[in-house]
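Have a look at the structure that comes next, please.
All protein chains of the complex are present and in place, except for one that has been dropped.
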Amino acid sequence: MKAYRLDDIAAQLGGRVVGDGSVAVTQIATLEAATKTQISFLTNSKYRAQLAHTGAGALILSEADADATDIPRIISGNPYAYFAKVSALLNPLPDVRHGIHPAAVVAASASIDATASIAATAVIGAHAVIGAHSVIGEGCSVGENVVLGSHARLHPRVVIYHDCVVGDRLIAHAGVVIGADGFGFAMDGDHWIKIPQIGRVVIGHDVEIGANTTIDRGALADTVIEDGVKMDNQIQIAHNVHIGAHTVIAGCVGIAGSASIGKYCRIGGSAGILGHLQIADHVEIAAFSLIGKSIREAGSYAAIYPFSKTGEWRKNAVHLRHLDDLVGRVKTLEQEIKSIKGSAS
Amino acid sequence: MKAYRLDDIAAQLGGRVVGDGSVAVTQIATLEAATKTQISFLTNSKYRAQLAHTGAGALILSEADADATDIPRIISGNPYAYFAKVSALLNPLPDVRHGIHPAAVVAASASIDATASIAATAVIGAHAVIGAHSVIGEGCSVGENVVLGSHARLHPRVVIYHDCVVGDRLIAHAGVVIGADGFGFAMDGDHWIKIPQIGRVVIGHDVEIGANTTIDRGALADTVIEDGVKMDNQIQIAHNVHIGAHTVIAGCVGIAGSASIGKYCRIGGSAGILGHLQIADHVEIAAFSLIGKSIREAGSYAAIYPFSKTGEWRKNAVHLRHLDDLVGRVKTLEQEIKSIKGSAS
Partner (left out) sequence: MKAYRLDDIAAQLGGRVVGDGSVAVTQIATLEAATKTQISFLTNSKYRAQLAHTGAGALILSEADADATDIPRIISGNPYAYFAKVSALLNPLPDVRHGIHPAAVVAASASIDATASIAATAVIGAHAVIGAHSVIGEGCSVGENVVLGSHARLHPRVVIYHDCVVGDRLIAHAGVVIGADGFGFAMDGDHWIKIPQIGRVVIGHDVEIGANTTIDRGALADTVIEDGVKMDNQIQIAHNVHIGAHTVIAGCVGIAGSASIGKYCRIGGSAGILGHLQIADHVEIAAFSLIGKSIREAGSYAAIYPFSKTGEWRKNAVHLRHLDDLVGRVKTLEQEIKSIKGSAS
């Protein structure tokens, strides 16, 4: 692994070196695990005491912690982002060979940039466009007329259906499916008939999509994912959903059809949003919470049933089916008290 | 795109033309987005006012709305189903080349109808049968002895394990897995041993299965999906589940082992059904609701924790762990009031 001196890192990424800038590191690690040739980081001053016990050869610290150690260090206004950048520097993506593997299957009419890479067993459809430096992993399927920007990274077995459009620097992990039909049927007498899903999925720049996440194409108009959206694994995005820029979505979330999510939202794991709702910018939704009405105001929202030992849960939960009755009983009591107090006065 | 005159559409699909039947349309669109060469539709008279503002060249309307506009229109008893049919007419599936792609891998003993299509990198196992006009997408894996009916459409990367049986007109989206082992283990001393899953998955006609949905094979008997069932993405169907005809299941639902669901049910997104339960026909289950007991009666059922701002949620939810105590306190109050009133009289 290549070693980087602290002063070289700071020259490249900014920040202020305190202590011996000639110290060189090859990898990043937690305070607990780091060794002499590794750099670590502290993002929360509350844990400052841990600095005393680290074996790290160098540190990334905030201004507030700049003097909390003698270990050579880089001071940054945003140590967490700085850590991310240092890690990217120390762990560059492996070089990928340009060109089309002989075991790839590429339509003659597809347009593959000369700097792109198409792996073995990938299949590229007619008239698809693959941008510069994009890497298409093995077993990927890129449908007809798909336009994929530059510097994309499709891990193995990603499927993009026909006509979808994707910006630059997409990262799609294994098993992602973009552009499958939305779930639309009409009851015709005694059976369902399919509503053709003729919209597309349109994805902006700098989007990352986790393993086995699915994003359905629109029914009539498009499903839209704006720039900088980050999605975890196993998420389901239904047809005609619109997700605003820089929103992050944790694993297993389901967003129903035509919901519109604002920018800079944070949606917790396994949460859900019902169809056709509007969610404002900067809304935070707790894990496991179903949002059943539009949210017009930024802020944090939750709907979690608190867990307990199963015996206690059972004893308490049974009353939920009679809560309205309980409220009625309390109301009656209040009236009776009022009447007793009235007759007593 | 091919243009269709209203009177030609009505001749083909039924319905009554009002206004100029020679008007031709090439695509279907929402009232909001439709242009002069497009046809739109109104399914709910409540939104009739929107007709005044549409740029659509033609409309699909119910009898009740027949006179609500001057735009040329087709009147149908079921405008939503009619819309689906018009869309299918205007958006025919692309032609697929018959035959086996040279980069497909097909067992010599498999039986592939001459009108079927096997894409590059698809793998068809020994003794598998692929029906007429069926299309097997790239990267699909069809196991040994699988029988797949006619006019099936397997999108890329669908896996069907050995011995499963599927009717006609299946649509399986990318990443679907049919027939993986059910989740069955027996504790043997201090470790689990696997229970072989020797049942199959048996699927009827006209079933659609969304992207990355999984349907496990039976442990001893079969897992059964009846005709006309429609499943969205990311659904998990466990071993020995039985799903009645024409039931629709939204995304992310989990149905546990040996549950039996009736016909014409509607199961909302991320809902769950515990194992071995029986659900009657025509049951509707709300999104996010866990069904923990059999449902013997048609109707609508729900179990959703209502969301609120996180601060309020926290303040309220804490009492759920003491609900039984609260009910006891109300009971005590009722007795005390009774005793006060008794001694006062």
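Order as written gives the chain letters A and B; numbering starts at 1 within each chain.
Rule of thumb we're sticking to: contacts are C-beta pairs under 8 Å (C-beta built on N, C-alpha and C of every residue); 3 or more make two chains touch, one makes a residue touch a chain.
Here the structure is a predicted model, which means the values were calculated and not measured.
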Contact residue for the chain not shown (choose from A:His133, A:His155 or A:Arg217): A:His155
Residue among A:Thr35, A:Ser87 or A:Gln278 touching the omitted chain: A:Ser87
Selected from A:Thr37, A:Gln50, A:Ser150 or A:Ser308 as touching the chain missing from the view: A:Ser308
Touch list for chain B against the chain that is not drawn: 103, 105, 121, 123, 139, 141, 144, 157, 159, 161, 175, 177, 180-181, 183-188, 190-196, 198, 212, 214, 216, 220-221, 234, 236, 238, 252, 254, 256, 270, 272, 274, 284-286, 289-293, 299-306, 308, 312, 315-320, 326, 329-330, 333, 336-337, 340, 343
Interface with the undisplayed chain - residues on chain A: 27-30, 33, 78, 80-81, 83-85, 87-88, 91, 94, 101, 103, 119-121, 137-139, 155-157, 171, 173-175, 206, 208, 210-212, 228, 230, 232-234, 246, 248, 250-252, 269-270, 287-288, 304-311, 313-314, 317-318, 320-324, 326-327, 330, 333-334, 337, 340-341, 344
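The definition used in the following text is that only the chains that are shown with their structure count from here on.
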Mean-CA-position distance for chain B and chain A (Å): 25
